[in-house]
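Have a look at this one before I ask anything.
The complex appears here without one of its protein chains, the remainder shown in place.
After this line comes subunit A, so read on.
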Amino acid sequence: MATRRKRSVPDPEELLGYYRQMLLVRRFEERTAQAYTEAKIGGYCHLNLGEEATVVGLMAALQERDYLFTNYRDHGYALIRGMDPGRVMAELYGRQDGVSKGWGGSMHLFDTDVRQLGGYGIVGGQLPLATGAALAVSYRDGDEVVMCQMGDGTTNIGAFHESLNMATLWDLPVVFIVVNNQLGMGTTVEMASAEPELYKRASAYRMESARVDGNDVIAVRDAASLAVERARKEQKPYLLETVSGRLRGHSVVDPAAYRSKDEVDAVRAQDPVASLHDKLVSGGVAGVDELAEIDADVARIVKAAVEFAEKSPAPEVSSLFDYTYATPVPNDSRRLPGEALFPAEPGNDSADPLFPVGA
């Protein structure tokens, strides 16, 4: 194996770029939580707060041509992968200009242009899909890599084991990312996983794996880049576990009463955005004012995203049957709830043949 630096020396411009991206996730999610409490956003809503370094580091490892599948905690990935923030917010608002045209919502962000193929609300559902996408790449001798993000709890589901097994058997260019934020909803990793060092589970499938500090954007980027480029060059799957924390509850509505103050304080002490801010200042990369300017800039982007979402119209009801099938098919039901299956036809056609009305 070629020798490789454990950790590359970060370029100041690059670091500032990552800081800006992490702040975008932070401010977007804070604004999303606000919009949710204002009932502008419906359904379930899971935030990336506390996972900003992980999100940004992972996305930095992908090339444009690569594919990404994620779970339902997907807003940050969408923003950094390159979806338009206004269209992401419009999707959360359930509007016509949303990335999924208002059909998916928070958990189902999808944009074929940036090759982020969902956003999946069923835990573990994206794993076989990503494995199959990698199979398609391999089938066509492509050099794209598929990244498949999941949470820590997903490593307990059957689809995890089935997918890892197939990925190794078939030499697929897929990188599985376990974002270990140490909690399912309220269930800890130790309560749910017989092997709580989750990256070790890959060894059952002879898959290389590693664990990295998810609060360190450079460490995440380097580890993910190694995995992605190895998958690309050697057509081998990889599992990377990032360890970070969740600054809020499982979803916006969860007050996280199951966590002690000490636990919350510990997570806050490792806040990746605040940490990077302090590092940038203490390392002389940027001054407090310059970082505040970045923050103001990001705030403007988020404000514009909200304005775009607010202005975007609700999807037309006439489009309700547009996406059931890609290939049109006869006898496809297009009945609204209050409508009869066989609306009365004009004339006397639907009347009793023996006792016609009005006879």
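What we mean here is this: a residue touches a chain if its C-beta (ideal position, glycine included) is under 8 Å from a C-beta of that chain, and two chains touch if they have at least 3 such contacts; residues count from 1.
Note that contacts and distances are computed from a predicted model.
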Given "Na(+)-translocating NADH-quinone reductase subunit B", "Potassium-transporting ATPase KdpC subunit", "ABC transporter ATP-binding protein" or "Alpha-ketoacid dehydrogenase subunit beta", the protein name in the UniProt record of the chain not shown would be "Alpha-ketoacid dehydrogenase subunit beta"
Answer key for A:G57, A:G76 or A:G104 versus the chain not shown reads A:G104
Missing-chain contact among A:L15, A:A130, A:L183 or A:V252 belongs to A:A130
Among listed residues A:V9, A:A39, A:A296 or A:V329, the absent chain is touched only by A:V329
Where A:N165, A:T188, A:S225 or A:S275 are the choices, the one touching the absent chain is A:N165
Contacts from subunit A to the absent chain lie at residues 67, 69, 98-104, 108, 110-112, 117-120, 122, 125, 127-137, 139, 158-159, 162-163, 165-166, 169-170, 322-327, 329-333, 340-342, 350-354
